[in-house]
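A single protein chain has been removed from this complex, and every other one stays in its place.
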Amino acid sequence: MAPGLAALALAGCSPAGEDAAFPSRAIEIVSWATPGGPTDLLSRALAEAAPPHFDGRRVTVMTRQGGAGAAGMQYLQGREGDPHVLGVFTASGTVNMATGRIPFSPGDFTPILRIQIDPFLVAVRDDSPFHTLGDLFEAAHARPGEVSVSGFGAASAHFLGFARLRAAADDPDVRWIAYEGSADAVVAALGGHTDAAHTNYNIVREHLRAGTMRVLGVALPVEALPETPSYAEQGYDLTPVHWRGVVGPPGLDPALRADLRARLTAAIEDPGFREYMEQAALEYATMADADAFGVWMAEEVATSRDMLRRLGILDE
Amino acid sequence: MSSASAGGTTRLGLLAEAGLLAVVAAGVLLDSRSYPGSLAEGAPGPAFFPRLLAVLLMACAAWLAIRAARQPPESDPGRSRGNVAPGAGAGRGARLALGAAWIAVFLLAWPRLGTVLSVPLLVAGLMWLTGERSRLALIAVPLGFAAFIYLVFMVVLGVPLPSGF
Partner (left out) sequence: MSAFLDGLLTALQPGNLAALLAGSLLGVFAGAMPGLSSTVGLALVLPVTFALDPTPALLMMVSIYMAAEYGGSITAIAIGVPGSSPALATTFDGYAMTRRGEAGRALGISLFSSMSGGLLGTILLVVALGPLSRAAIAFGPAEYFGLGVFGLSIVANLVGKDPFKGIVSALLGLLFFIVGLDVLTGAPRLTFGTNALMDGLGLVPMLIGFFAIAEALAAVTGRRRSTPPGGGIAGALPKARELFGLWRTILRGSAIGGLIGAIPGAGATIASIVAWNEERRVSKTPERFGTGLPAGIAAPEAANNSCVGAAMIPLLALGIPGSASAAVLLGGLTVQGVAPGPLLMTERSELVYALYAGFVVAVLLMLAVGRLGIPLWTRVVRLRPSILMPLVVAISLVGTFSLRGNAADAWAALFFGLVGFAMLRGGYPLAPAVLGLILGPMIETNYRRALSLSSGSHSVFLESPISLVLLLLAAVSFAAPAVRSRLISGRGRAPEPDTHEPRREEHE
């Protein structure tokens, strides 16, 4: 069904005060991420690329930070059925759902379009004795508690990404040193304070190009790192990634949801948006349909919860 | 607020401060019971620092109590009662409560009424409470200020302030 027709068909059941056609006013993208950070940038790049695909309506980013994202999510959740309010959801969001830090579940939002993935990797300073993930984990098996890896947050998406890798290597006692941000964690490894950093490609890209850091392994093959073996190639059969995608408020009509997905899919094909993806070194990873994205989100929560229970961080 | 207005100098004031610090410290100790242990062997966990602070605050509270005990009850240094009209303390307390309550009412109304309607009410109310009685000022200042906030914050800078309704 063409977007216009979909909207027409919905004329009777749109939220109170809405006009028949969607979009009937400016689109808001609620951002609960740190200003200037990767998730905030995605919101802004989207706001920049979207207007032509939303009948020329204005698209604004509305900052609502606080409560580990809950403030913004609450705002989004409160706009039930309103297709004019969107939010960018990430792996951090599903992990926070798993830990119970935020009082939401995937069902509180309408998944629309996963946009990008950002594979995790393990990087070391150029003079590190480690050359493969195996080196790192062997050292940890030999000297428990003496090998350290820095990364963003505790019981965070980054932490769980590494915990899954560590579990696949028979749980050596590698010490996770949590930092306030991914960049801080990379500085710690760069300064020799920790043995390695668990982070994403775009954070260390320039240090890799300059040769000041090396990658031991990457969760998924990255185009820019053809030489670097993936986790799977080194015998760890898992692909933990950071991901970001657009969700809407709960109770979005299926036709409107399909309409939004079609418009957003067009928007992220915009040359300006493509340029942003390239410059931020991110990969497109839209899924077959919106339902698949919803299943993905639910699975992420479940996997995270299992891992947290296994680590004894979450009881029940 | 009579105890606070006497704070720091009278015996009662010192005791009140000591009690308050002790309650805060006890609350922290109570809350810290639910914190998990350290993730790394040998390193202090999340409860270490709050408990350390609570113990130090307890010690401070004890010291304040000792100070209070040492102070003869009738002496009231640095403050001559004659200067303060009877009931002035209670009046101040009521005004403080009104001022804080007015700000709280504004914070509650802000998301619903929107910035342009609620901000002038906040300003006008606080002006009145601070003793402004010029009618012209009570009307012109809040309205002018609301126009400033609307134009500069919302229109020019595009800060997403609550628009209400």
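Each chain gets a letter, A and B, in the order it is written, and its residues are counted from 1.
Just so we're on the same page, a residue touches a chain if its C-beta (ideal position, glycine included) is under 8 Å from a C-beta of that chain, and two chains touch if they have at least 3 such contacts.
Bear in mind the structure is a predicted one, so any value in this text is a computation, not a measurement.
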Statement: Chains in view that the hidden chain touches are A, B
Contacting the left-out chain in the complete assembly, out of A:Thr194, A:Gln234 or A:Ser304: A:Thr194
Task: Extract the touching residues of chain B with respect to the undisplayed chain.
output: 1, 4-5, 7-9, 13, 17, 21, 24, 28, 31-32, 35-36, 38-46, 48-50, 53, 56-57, 60, 63, 83-84, 91-93, 95-96, 98-100, 103-104, 106-107, 110-111, 115, 119, 122-127, 129-132, 137, 141, 145, 149, 152-153, 157-162
Positions on chain A contacted by the hidden chain, ascending: 34-37, 40-41, 44-45, 47-48, 61-68, 70-72, 99, 101-103, 145-146, 148, 153-156, 159, 175, 177-181, 183-184, 186-188, 190-194, 203, 205-207, 209-210, 212, 272, 275-276, 279-280, 313
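Quick note on the criterion: only the chains that are shown with their structure count from here on.
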- line: Per the C-alpha means, the centres of chain A and chain B lie apart by a whole-Å value of 39
Statement: In their shared complex, chain A is touched by residues of chain B numbered 36, 39-41, 158, 160
Query: Can you list the chain A residues touching chain B in their complex?
result: 60, 62-63, 145, 154, 175-176, 313
